[in-house]
Every structure is written in structure tokens, then in C-alpha cells.
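A single protein chain has been removed from this complex, and every other one stays in its place.
In order of appearance the chains are A, B and C, and numbering begins at 1 in each one.
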């Protein structure tokens, strides 16, 4: 049985590169040889033991690669094809998927819904920080990479671009809207770019890291508020003449930023939440207008599936958004432990790393 | 200056019937002689001092009456016409109103939005538990009562029918949906009727008062869970085979029912909140799926304006929904203090009272 | 190779019962033993040669049956299970399907969209007027029948109930809407029931057959206009006080009814078209307000997939809608030629027939 290198969760605090068998595939699967992948903030949660996964699991959910082998029932692809797959790999055939809730796909469950069920790579099945990855329900998930796009150009599509843009989409941003985006890490920067793509014309980013604040402006932020210098809620209310924003996007995952989003929303506004929280959240009575403010709060888990990937690669190909500045560091898979060290400590102005097996 | 009787907020704990001048009207207003009105749960909040209003204010926001006089700029109506007006009286011309957020109408403010701004009767201007009421922005708010409908038949339109139905509407209920409605007071019963009207086919009401549970079934509940006999979250999950509901409607206004709504929601479901809360709310990490469950939480303040009223009176006229069982007691305006006593203590199986000046 | 009986399209004018091999199945398919099926108006188009299909094709697209055999890659079902499948059998994994356009599923095409591509039974693959039928993409399409529902109770779900209801859904009917439904054949009757389910409170049916007009009232029509007695456009405008309807549903498939729908629409209204047309349509300048009336015209092809079927069977189980009166005649498969004769000539007040192999 052929072996491959893979980044494996051993125990809280330890993700190590080790040998593992190349995955077997079933009739609906594909085996993809990974050519580029990356590390996500969620992987750091896994590393730290904050998000539990099985010991021995290969981590990583952002694959760019080449089809090595197709399952017996898979048609419409050929070996050697360059593809990506989303972080979320819906089945396409669960009740949830058929109802459009691909990220909550509960294929195999009685009623077809499962919280986060579409997120399988590096969560419930082996992921892609490895030489090879098994892609389940391949026909729903393999998205051919258009000629002319490099691995790095499409590397953000599987997760942060899809997630960030969904913050703008779920916020139902309209032309002329005023939008606040709390935190300008990779997801927040993509949310900023997404808000611009959807027609927001006053975009206010919030962060404190100078490099991120600078990139935020390149992604479309008209104003960037440094939360270390002034209270971002006050600042945003000032910038909007007391009106508040139409849409507030939470892109960090803390109770404080979640509440701040609510505090800057105009009545009738939408709080679009992308963060992965690790504690209960609070809706303060006043900010929530005692339940009478016509507010909407919506959360979105990274949309996946090949159609989503196709659209995002279209965006890249169009040149409308240039996410190249987000890849700040590059590592070989052999050095992935160093990459984790750098990324988890947010050193050297790292935003995203490219990992090449 | 002519005098009239009116129910006036004096101080927490005291709403009294007293004499007051008949209101003057401005060019955009109408003076309506009230023929029937009612008391709302919100009025009880006002009575108890839980929702602050100015001392001396006439309370009440559910008027059925006859046009006594029209402002100089009002066209399209005639004196003597039978009309209702919604509890919410949007201006029609504020930025919020023109954007469809009639309940958050901020006419007169710089940016045109004001939390709860559309709610003026018995809140920021004199209300309708009186012989006469001034209706602001009359052309946007006076809705003629179709021939053949009695005062009592349209008495629920201004508030609880509009509010209750909006719980189903904001929940974007689809044909075949499973819906839970927490609490079967007047608002919850209307939410149940609204859920049925929108095509829900499994409706689960929650309450413990036998009369309310019985009426819930008449309004469309397929199951009614008595929260004193079993945990309603467990019960609803059992009834749905573990799947949860597509839409959960909160119609009470407590943190506990709000959380229960979240706990019974399937991934991707909508929590439609109608309650008036009096404390902060919590989103428990697990029930909120750490922000990754594609949940939507939406709050709605009673939709108003004459078009809304017209539609609701259509519903009444069609016979699709019969809210007659909700009017359980009748009082003359002279006895409104007794009515408050009965209603605020929820005695004698009271649901709604009809008050006739 | 086992043989079975099947209704086969031979040439325009001839659908005959003949012997055919029991279908083979692939890894993603299921073989279903048909226990009840029916004949659709579309089958009559096929019979007459108005809608072309391959000679030798088994017709029929409304199967109720029992799983006989499962493909090697199919999980989550068991042989012997009672199931239905929609007339439309989306793949779940095409670009169109993943984007929610299940009826236009172009699995196998380069870009994943194909007009009417989701309609395969009795159109591009063998249908279900036979003893057995192969169901493609079984995991996306097989919907278990809840205990307690008979074959006839769920027989309308695969097509006319799904289609008819979709007329109301695509029309985005709101509580209190006024809706016209042109033609009260099986689809129109289901559209009427759907309009009621979605909250329309003034429903105006149009037909001229007394039996259909009578059932229309049972399905929810508040008024039924006999187009032989008066011009339905005039009548509907009269009934609505000149305002017109919010939503007009076309359920016949003629240019004349299509135009009438447009003529009764209020500005900003929605024409929801269900008909299968056989000639070009016209948008008259005046009725179309020269393109300035904020009109929407939307067409819908019968939504399919197992989630849709599950919801529709919920509706049946709830008792909200009783479509039993629609099954007016019953035949054995052996007598299907007689059934076609009756149904295609619309004799004996036939609405729908039940065919049992």
C-alpha cells in the first residue's frame, strides 16, 4: 500500500507531518494529488484543541490539485485534470443539500440535516494537508481550474474567499449600502472585498494591525477604524452621522465584536456573522431594541460545491478582486510544522501561507 | 375647547380614565372618533412602568372608528367614513419608510431612521383609549373598513393580527414547513394562524393554559405541547424525529423561550422573534452551532400603514381566519380601569377585551 | 432477461402496452416496482406527437412503488421500501442542481445546464407506466412514503401537486393577496389549492366545466368565472374594483390565457406561468405597460427531488389539502390504452386516473 506524507492531528498542541497510506476511494469519490494547499484559522483551533477532531486525522480543507483517480461511478472528469474542491463538500443528494443548505448536509442521517455536516475535510474525514486527498461525492465537488489561473490564484477559493464573500451575500448588501466589517484578517478582508463586489459604497473596516488596515483599503474599505485608538462603535456611528450601518459583518469570532456589530446597526439592518465562536453570545437589550428593531442576524458557513467554486474562480479570472496580497508566505509540505508555528503565532505579518507538497 | 374621556398614564401602576381636550389636528392629520379599541400586552408593560412613556399620555394603539375631521392637506377620504389605523403609523415619506422599514420610521430625524419610530400611538403621541384620537400622516394610515365587517371583526388588525402574521412572514415559511410557536397568547395564536396561512403543515404550539391550548388547535396547531408536563425542546425534537423545525416563532418575550426557539431549530432554520424583551438575551454556543449553523434570527415590529391594514381586513373578510374567539370580554370606556385590572392579571381566561367609548 | 409490461410510444397517435425487458440499473440507480401511476396532460401531448420523444420509449413520469433493487453505490435505503419519485429527477450534482435549478439539470453536459434537463422519466429515459422503472440518481430522488398514506394519496405529489403549488410559490403569494388562476384542470386546481396554502384570500378561478368549477371552490377558489358566460378579464377587473390581481397563474398553456393573465395583473404584479405552450406568445404593448409596469413573468417546471416530495407528502399527511377528488377513474395497467382514450378525450368528467400494474 502506497504511503504519503500528511499533517496529522496527534493531540492538542501537536500537528505533525507523518506517513500515512494513500487513501482508498469508493465509487463516488476521487483521489486528488494535492499541488497547493494552505492553513486556515480553524486549523489553528484544531491544533490548540479548541475544536475537537479525531486523533490521527489529516487536517486541512483547502485543496488545489490534480485528479489522480476517479471512482467507478464518477463521470464527467478525466484523470490529470486540474481541480479545486471547496472546504465544504456537500453530497448534493441529502435533503439538506436538495433544499439548498449544502453546508448543513446530513447525507446518511435519517432526516438529512446535520449541523456543519458539509464540512468533512479535516473535520470528519481526512483533509488535504497531505500529498493526496480523497474527495467525497466527487461529481458535486470537483471544480476544474480554468486555464491560465495559477494554483495560488485559486487557493483562496475553497474557504476564505467563499466565506468572506458569503458575509456580504448573506447580508443582502444593496447598491449604496454602508457596511462595517469587524476584523480584517483573511476572512474579514475577503468580506470587505465581497461587500465592495456587491455594491456597498461606504465600507468601514475595523482592525489594528497596520498591514491589515492597509490591505483593507486595497480590498475596498473606504474607512479603516483602529480599535486601539478609538471605540469602533463610536467611530462608526460618527462616520455615519448617527444612522448606523445597513449591514455589519462579524469576521473575528468574539462576543465583543458580535455585540459591536449589533450596536452599529441601523434599525432594520442585518448582522452577518462569519466568526467561529467559542463561547455563548449576548444580545444586549438596548442594542437589540428589546426585539423590536426589525434586526436580522444571519450566520453562514462557507458555501461549497463545484458551482460555488466555479463562480469564485470566475471572479479571480475577471480580475475584479486580487487576493494575491493575502499569500504572504510559502512553505513546502515538509516544512508544514514551521508553517503552523508561524501562522498560529501570527508572526511576520502573515496572512495566508501557501503549502506545496 | 371640547373635552373627551381618555385613559391616561399617570405613573407606574396607574392608568386612569380622565378628561382631556379633544386633540387638535395639523394639515396631514385626521381626527378619528373611536368606536372600539382594545388593550395590548404592551399597555400592561406601560402600566407597570416596564416600558416608559410620558406622564399624562393617552395610551392605546388599536383604533377602530369614524373619521370626524380631516387635516387641510388630506385628500381621498371623507368625514363619517369607518376606518382603522395600524398600531404603527409610518409617515410614508421618511428615508426608512421609503426603504420599506415602516416600523422604524424616523420622520423628522436627520437620517430618517429611528428605532421603533413608527410606533407613535400611546408611545410618543396620544393613543386611542379615548373618545377621539389624532391619526398622524392620515393618508398613509387610514384604512377604510369594508362594508359588512363589524368593529370587533377588524379590532385585531391594528396590532396582534399584524404582529402575529409577521412572525410567519418574517420566518419565510414555505409550503410543507414544520413550525414551532412558543406561547399561545393573543400574539402567539395569531402567529399560529399566520403559520397555517403561509403553508406550514406541521405546527407545534407551546403553552400551558388549557383554553389557549384549545384555541391554538382551532388556529391551526397540529400539536400543542404543555411546557408544564414536559420539556418543550425535548418534545419538539421528538415530534420532528430529531430534525428540528424549519421556523421557530417566539411570541412571549423571555430569554428562556428565545433560547428554546434556537434549540429546536434545524440547521439553516429561522428564528422569528416577536416578543418584547425586558432583559439581555443569550445565544448558547451549542444551540447557535458556534456561529456555523446557517441560522437566521429575525425580529419584527408590527407592520402598519393602510396597505397592511387593507390586506389584513381582506383576510378577515375571506373567512380564512376567524379571530372572534380571541375577544373574550367587553367593557365600556368608562370601565377601562376594570378592564386593565382583569387583563393585566390575566383573569377569567381573558385573551383580548373590546373597549367601546 | 426478465420481461415486463410497459406503455410504449410507437408513433404519433399510438401508445401501446407491450413487453419490454425489466430495466438494468447502474451504481447510482434504483429499480422500483411500480404499484400506482397516472397519466399526465403531457403524456397526451406525447401521444399526439406534439411533444417529441423517441419511438419505443416507455412513457409516464409519476411513480409510486416499492424499491426492488438498489444500485451498488446507493446507501440509505432498503429493498421493499415504499417510495415515490418526482416527475423531475435531478442529479443533485450538476452545476444547475447545485445552484438550485434542479429542473434544468444538465448532468453530463459541459456547463451543467440543460433546458428541462431534470425531466427524464418518459422524456429522455424510460418512464413509469410499466411494471418497473429505473430511477436515476436514486439518493437524490427516492422519497419514502410515510406510514399511513395510501398510493392514491401520494399519487399527485410527483407532478401536478408539485407543479400546481409551484405556481403559487413562484408567484410569491403573500397573505391577503388576490390571485387569479386561469383554467381549473388538475394543474390549475392544484395551483388554486397552492394559492390558498400560501395565504391568498381572494382567489378567482377561471374555467367552464361545471365539475371543475365545483372542485375549484373546494380547493379554495372564492370566485369561479365561467369564461363562456363572460369575458374573464372584464369579470376579474370588476371583481377587483379595477385594481387587478397581485398574481395571475396560467395553468392551461395557450397564448390567450397567457395574455389574459397579463391583462388582469395590477402594476407590479406577477404572472406565474405553468402551461406547456405549443406556439409563440405575445406580450401586448398596453397590457405590458410598454415595459414600464414593474411586471414579473415567471415560468416554473415541476420541482422534483426527494426533499420536495417529502414536503408534499407532509402536506397530504397534514390534511391541509385533500386532492382525493382529483382521482376520478381507476384502471389496471393492462387497460392503459383505454385509460389514454378516456383521458385524452376528457370524457366522463375525468380529472386524473390511477393506473395499477
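Some points to look at:
Going forward, a residue touches a chain if its C-beta (ideal position, glycine included) is under 8 Å from a C-beta of that chain, and two chains touch if they have at least 3 such contacts.
Predicted, not measured: the structure shown is a model, and the values here were computed from it.
Annotation: of C:23, C:127, C:164 or C:244, C:244 touches the absent chain (contact as defined above).
When the full complex is taken into account, the listed residue touching the unshown chain is C:266, out of C:266, C:308, C:329 or C:352.
Touch with the hidden chain on the side of subunit C covers residues 96, 99, 101, 103-104, 110-111, 113-117, 119, 240-244, 250, 253, 266-268, 273-285, 288-301. Subunit A residues in contact with the hidden partner, per the touch definition given at the top, are 165, 168-169, 174-178, 194, 196-199, 201-202, 222, 310-312, 314-315, 317-318, 320. Where subunit B meets the chain that is not shown, the touching residues are 26-28, 72-73, 75-76, 90-93, 95, 97-100, 102, 107-108, 112, 137, 139-140, 305-308, 310.
As a convention for this text, only the chains that are shown with their structure count from here on.
For the self-contact between subunit A and subunit B, the two sides draw on mostly identical residue numbers; the shared fraction is above half.
Contact of a single residue of subunit A with at least two other chains is seen at positions 99.
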